[in-house]
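Quick notes on the structure that follows.
A protein chain is absent from this complex, but the other protein chains hold their places.
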Amino acid sequence: MPNASKSLLSYGVPALVLVAAIAVFPSLAPNPYILSSGVIVLNWAVLATAWNFVGGFTGYISLGHGALAGLGGYATGLLITKADLPSFVALIAAAVLVAALAVPIGFAALRVRGASFVIVSIALVLILLLVFQSWSSLTGGSRGLVVPRPFPGMLRPEHHRVFFFLYGGLLLIALATWWLLDRSRFGMGLKAIREDEDKAESLGTPTFAYKLTVFVISAAFTALAGGLYALWFGDLDPVFQFSVLTGSYVVLMALLGGVRNLYGPVLGAIVVGIALEYFKVEFGNTPLHLVTTGLLLGLVVMFMPDGVIPSLTTLVQRLRKREDSSIREMSAADLAEQRREREAANS
Amino acid sequence: MLVFQSVILGLLLGGLYALLAAGLTLYFGIMRVVMIAHSAFLILAAYLAWWTNERLGIDPLLSLVVTVPLFFGAGVLLQRGLLSRLRPATLTMMSVLITFAIALIIEGLLGYAFSGTQRRIQLGYGTASFDLFGARVAVVKLIAFGLAVVSLAGLYLLMKRTQFGWALRATIQHQDAARLVGIDTERTAGFGFGLGLATAAVGGTALSLDTTIYPSLHWHWIGPLMAIIVVGGLGSVPGAAAAALVLGLAQSLLQIPMGATWAQTVFYVALFATLAVRPQGFFGGRLAQRF
């Protein structure tokens, strides 16, 4: 069974490496700072994987997932402080709340194609920033919201270690869910939407319901990551929670690693996440962050929209079997071009 | 009286919104591109106007002589050099990312060059105002409105009366058909983007006259502008103008009971309501049906 061995190689082995890395990293980390950086990178990895439920399967690009994470964080914090829920009950409740809120948001954003989804995703960040800054009686406004620690009395390194494992567990669950969907009929329908939404619909796929469902799943995982962040960091500020930058980092990570690949967003999160931490230490918070992020995003989109892993794989394949092209090459772009010419001629 | 004052201010603001939304609508009509960087260019133009005034000591309006052609060229370059090279199949999504990236770069460079400090032009006539049926209207607001109206009128005449405008409208309505009747749609699309960006140059200069500017200000503009073009029915210039006036007026009036910050939410409420109830927009535009 060549198929089975291939899937073992491309899913199983990286999974083992990932589990092993999560298991040993805390004991290898030389100091609490490195460990806390590890928590941040894992947070990015969960966010990028959660984003990829929408981006990877359906091809819809959301720039507003940062807002869903922020919402998860604030919901967790507020449920603890205002409703006196235990920390982790609040975390789950917050994820359920955000998932429920994702239904009307998705309803507005996904009823029509592409462009309005992007518009809504950006608008979501901007409106939530506005609301959370202004509604200071509830959210603390710009003064921030202090979230009580779930493990009072725990020492800082131990606290980081516990959250590293919590994030690691969440990442594995998110990856397992993605993998499950990827091989399911539901996932097949979603990928069909990504390839050609009209065509998918004409074959009987209820595209709107599919897109909405996967958006809600994505929102729930994003909210869990945001909620964990609130519990770990303990202090929320609207400017950081509802920043357009969070969403753009996530997109950059997922695209860089490759959105069609289970581990692509994780890889992207590790690379970009470490780079972000490094630059923060070396250069502090300068406007050049924005320039670098923008340049990188632009380069990835222009030159390797499929991500680094797939780009390298195709390069290797092309080098390996250059002559092996008995099947005529005709790209989707060529076909689309032909189709348009033809339609013009017929109208 | 307060209400009347707000109506006047709302209409003046709506004029500026209309001009900027016209630019966004052009991009969308030509290539189905949601141009996130539009408002970043707006703020860039405002900074250039401020810098002209600060360094050279001349009237910020004079910066238009440079920024309008400069932005026109940048628009052509943006379309020809970047957007037209994307694969048609993923154009809508990828073009959003490209223009988003450009917005980040502009914001970062502005922050680097001028720091995050808030800037404001000090004009001799900056505080002058006059009385209009009992409402106080600042002279600078009227100048800004005048600029917007003149540019919109110019755009309208260009679209309706000239050979280029005819080609541009044909390209927007049916690219393939336009190509069949011999229009160089590629070149026309490039110039269309140039025109769109030129509106940002005019708008930015008008904005700089009476607004405090800072690098991340563009996010406060792109949200309302995107809401306007959706409410107006993506791709329809008159629709966008109507939506701009209505929403500008609503924002201005809501400031009285709600305050400036909450009044801004009217744009987002309108955006969500439009998409949920009537995704094709309220002012026509058949392009919107499929987007």
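Should a chain be cited, it is by its letter among A and B, assigned in written order, with residues numbered from 1 in that chain.
We take it that a contact is a pair of C-beta atoms (placed from the backbone, for glycine too) under 8 Å apart; a residue touches a chain by one contact, two chains touch by 3 or more.
In the analysis below, contacts and distances are computed from a predicted model.
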{"item": "Hidden chain of the complex, named as in its UniProt record, picked from \"ABC transporter ATP-binding protein\", \"Cytochrome d ubiquinol oxidase subunit II\", \"Imelysin-like domain-containing protein\" or \"ATP synthase gamma chain\"", "value": "\"ABC transporter ATP-binding protein\""}
{"item": "Which of A:R113, A:R149 or A:K191 contacts the chain that the document leaves out", "value": "A:K191"}
{"item": "Candidate in contact with the missing chain, chosen from A:P30, A:G153, A:G204 or A:G284", "value": "A:G204"}
{"item": "Missing-partner contacts on subunit A, residue numbers", "value": "180-181, 183-189, 191-192, 195-196, 198-208, 260, 327-332, 335, 338-339, 342-343, 345-347"}
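Following the convention adopted for this analysis, only the chains that are shown with their structure count from here on.
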{"item": "Chain centre separation in whole Å, for subunit B relative to subunit A (CA means)", "value": "31"}
{"item": "Subunit A contact footprint on subunit B (complex, rising order)", "value": "28, 32, 34, 36, 82, 85-90, 92-94, 96-98, 100-105, 107-112, 116, 174-177, 179-180, 215, 219-220, 222-223, 226-227, 230, 234, 261-262, 264-265, 268, 271-272, 275-276, 279, 288-291"}
{"item": "Subunit B contact footprint on subunit A (complex, rising order)", "value": "59-61, 63, 104-105, 107-109, 111-116, 118-120, 122-123, 126-127, 130-131, 133-134, 244-245, 248, 251, 255, 286-295, 297-298, 301-302, 305, 332-333, 336-337, 340-341, 343-345, 347"}
